[in-house]
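Since the structure comes first, as structure tokens, the remarks are kept for the end.
The complex appears here minus one protein chain, its other protein chains still in place.
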Amino acid sequence: MREINFLQALDEAMIEEMQRDERVFTLATRRAVALEQKFGDQRVRITPISESAFTGIGLGAAGSGFRPVIHWGMVTFMFVAMDQIVNQASKIRYMFGGQADFPVTYRCTTGGGSQVAAQHSQSPYSMFMHLAGLKIVLPSTPADAKGLLKSAIRDNNPVIFFECSRLASVVGPVPDDDVTVPLGVAEIKREGRDVTVVGLAYYVRESLAVAEQLATEGISVEVIDPRTLVPLDVETIRTSVRKTGRLVVVDEAPATCSAASEIIALVTEDPDTFRALKAPPQRVCAAPVPVPFSPPLEQAALPDRPRIVEAIRRALDGAHASV
Amino acid sequence: MREINFLQALDEAMIEEMQRDERVFTLATRRAVALEQKFGDQRVRITPISESAFTGIGLGAAGSGFRPVIHWGMVTFMFVAMDQIVNQASKIRYMFGGQADFPVTYRCTTGGGSQVAAQHSQSPYSMFMHLAGLKIVLPSTPADAKGLLKSAIRDNNPVIFFECSRLASVVGPVPDDDVTVPLGVAEIKREGRDVTVVGLAYYVRESLAVAEQLATEGISVEVIDPRTLVPLDVETIRTSVRKTGRLVVVDEAPATCSAASEIIALVTEDPDTFRALKAPPQRVCAAPVPVPFSPPLEQAALPDRPRIVEAIRRALDGAHASV
Amino acid sequence: MTPSKPDLVEMLRKMILIREFDLLAIELRKARRVHGALHPYVGEEAVAVGVCSVLKTTDRITSTHRGHGHCIAKGADINRMMAELFGRVDGYCKGKGGSMHIADFSIGMLGANGIVGAGLPIACGAALAAQLEGAGGVTACFFGDGATGEGEFHESLNIASVWKLPLLFVCENNQWGADNAVESVRVVQDIAAHANAYGIPGVTVDGNDVSAVREASETAVERARRGEGPTLLHCKTFRWLFHAMRDVPPPETRDPKVLESWKSPARDAIARHEGDLTGRGILTAADTQAMRERVKRDLETAVDFAEASPYPDPKDLLVDMFAE
Partner (left out) sequence: MTPSKPDLVEMLRKMILIREFDLLAIELRKARRVHGALHPYVGEEAVAVGVCSVLKTTDRITSTHRGHGHCIAKGADINRMMAELFGRVDGYCKGKGGSMHIADFSIGMLGANGIVGAGLPIACGAALAAQLEGAGGVTACFFGDGATGEGEFHESLNIASVWKLPLLFVCENNQWGADNAVESVRVVQDIAAHANAYGIPGVTVDGNDVSAVREASETAVERARRGEGPTLLHCKTFRWLFHAMRDVPPPETRDPKVLESWKSPARDAIARHEGDLTGRGILTAADTQAMRERVKRDLETAVDFAEASPYPDPKDLLVDMFAE
């Protein structure tokens, strides 16, 4: 299969979906030159720097028969538009009794690792997961990025599509025909017996690298990528933990009230999975600080392979301890 | 001790702190007549309906030597000001290297139960807990409300002070001298042996009522009120769970990525507490929907005593099951 | 274009219906028969009716927390509105929304909104949809004087002007934002003055003169349908009653003289339009009497309809969350 990078895969999805359905249009403060040349400046619009307005515009146009794709730029910038997501997008269908659908996709980049400091290095998915009413996508490969963006655009609900910055230039095989990846289906990226590692976005790759490394020691790591956080394919995760008895969740958001917290809660509150747990579940997350600018500090703030390895070893020791 | 209600306790705290320190002033869209008569319209200001502006104003004034108390009204309304909290308040001290302090208190009401539907019935504390850099208060009694608001105003950091609407008229004993309640210290509101119930705000009272009821069956319930969510007094909770072996968390926010998820993660990831767990931890939270308007639906959406009882019984059965 | 007699009569009927609907809702709320918070539109009827009288069913509007008048003016069914206030399954939102969230997408009423200012961006989106459809549709968004303090007011005016969206910004200046007089939250009282900085028309009209509102709206709508962009319409009116009530109406704290003058027949929008129609011989006193009785009967029917409708079944709690 041909290989392209994460951004190219997303661009292909945009082009194909705009070709497929003329009700799809896109708004952003940043020019998408290729797309604009293909579809014109009516369907590929530059907006003033007015996130509240163009986030609400997505909702109003979606409620009026269109399928807008709104690009916020960095997730950072969407917080000036938060009301339109918290009080409108996540509630509008339910509080109106389901009388209308709102097929709008909100895209944005997330994550640290490139020395752009506190405001521009955020991964706040869990703040949106907490709001019942939004679908939330977080791909880790070019193929998933393309297939999931297509599904997001075709979905009849507000979807937030998170794009991890450190994955932008990552290359991988992507089918060139029209392949969608369904929302709500996790993927076991590597099978294993001893410990279940749930990684998110960039940390799926890092977890796979760690799994490879630990295999040489005879430690068998199963790596799961949820791919979408809402709906969350909890059964795949629980099944894996019932098999391995051990869980490590790796993400670059701070741990408190994070997707990692939720995954641990979902695993431990299920009686069968709880009984299968041989060790305390582990979170490998960002330090509880705004991401600092200086390289050594930023590195210390974010998860890395050594810390994933440590957590896995803790989970394995925990096994003995908990006998 | 004299008894006053939750709102009166908060008003007393405001008056005493404004008397104590003339750098304290307050902004709101809603008139606080008594306060305004006492301190004048310079220190008790009505603002236009511009939450982004007056939330940022609190920060700018705090960084310039004052101690603003900003009242958002309902937490609902603050989401139009979310950028000033996410990208400014929670990060400003750390990203500037600690060169200035920002002693600002943001007050708002939370919670459902009064048929004001999706937008006006929210309890999104966990969205703020996830942001490293804010202190978060959630009192359940008039005495705690007064003592914690005083501590919040005297604290040199941004504090979000959540006031559960259903507690507004609740009456309780409040010391009339200057008593503060420290941030970060949970209170065991009732001692018990068999199960630990962590309740938040209104559900501390409901959990206590359930504990009373189950005592007649010989079930001994320990009820803990964290009182502040950041800092969270996790040791008091873990110690209790190590004693009872069972945990139930009760809150009216939806479960996903909630304070309840976090408490479960903090309890289960601690090796000693994990080993002491006799049953899967339980969450009693709101249904994953925007709070509906119609009374029977709203009632079905929010936690209630029967559901707390069920969860406790599940935890107790779990004990046998997990032998 | 001067409105036809039937149009003029229908405008009067709708204004009366709006007023009676809200007065009845207040009584029902006091009696605890309906639930939640109520924001009566009494005194401001000419704004919603004047604007909507020049809109087609396919045109769209966004509303506010004070939305009953906008619903009725746009043609909503009072039976289903009433059923919503009662929290019943036959309500517009199946009882999930209540007074602050009534919507009827089938007639282009995109919803009341509990967030001040939040309807403006949504209206821009509906107007963008109309622009992309290219069928000459327009959108009107209603918002209060207090909402002019919100950033979304400015952002929406700017984007709408840049994209020449077919949009009417209708500011209902009822002199108060909750407890705050408009003079206390802005310096310049002519809200239309904002329009200049966006290069769009800004028009101030007597919001208690339904014909003046209609005329100004017609000009703005025609402009929008021609693709020439949005207009800011500033309608000066007055809120007769309290801002909001829960179990009991709050006490009136405003100057009684001012209230009186606004309620006087000389200023009351309904009295003025009624006087106009009877004066011009379009209606007799008997006609308007009959009209009022008809409205009362329709409202009784609405209450019966609502009470005959069951409460939602708690087991449907999770229904309507996500579309297929």
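All chains are identified by letter, namely A, B and C, in their written order; residue positions are counted from 1 within each chain.
In this section, contacts are C-beta pairs under 8 Å (C-beta built on N, C-alpha and C of every residue); 3 or more make two chains touch, one makes a residue touch a chain.
Treat the numbers as computed from the prediction; the structure is a model and nothing was measured.
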With touch defined as in the header, list the contact partners of the absent chain among those displayed. A, B, C
Contacting the left-out chain: of A:Thr26, A:Ser52 or A:Thr228, that is A:Ser52
The one of C:Ser63, C:Ser99, C:Gln131 or C:Ser161 in touch with the missing chain is C:Ser161
Have a look at A:Ala117, A:Val234 or A:Leu316 and name the one touching the chain we're not showing. A:Ala117
Could I get the residues of chain C that touch the absent chain, sorted low to high? 148-155, 158-159, 161-162, 184-188, 193-194, 196-200
Where the missing chain touches chain A, by residue: 29-31, 46-53, 76-77, 80, 114-120, 287-289, 292-297, 299-301
Which parts of chain B are in contact with the chain that was left out? 25, 42-43, 45, 47-48, 50, 52-66, 68, 83-84, 87-88, 92-103, 132-133, 135, 156-157
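Keep this in mind: only the chains that are shown with their structure count from here on.
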Give, as an integer number of Å, the spacing between the C-alpha centres of chain C and chain B. 37
What positions in chain C touch 2 or more of the other chains? 93, 95-97, 101, 113-115, 118, 151-152, 321
Could you check chain A for residues that touch two or more other chains and list them? 52, 83, 87, 94-95, 132-133
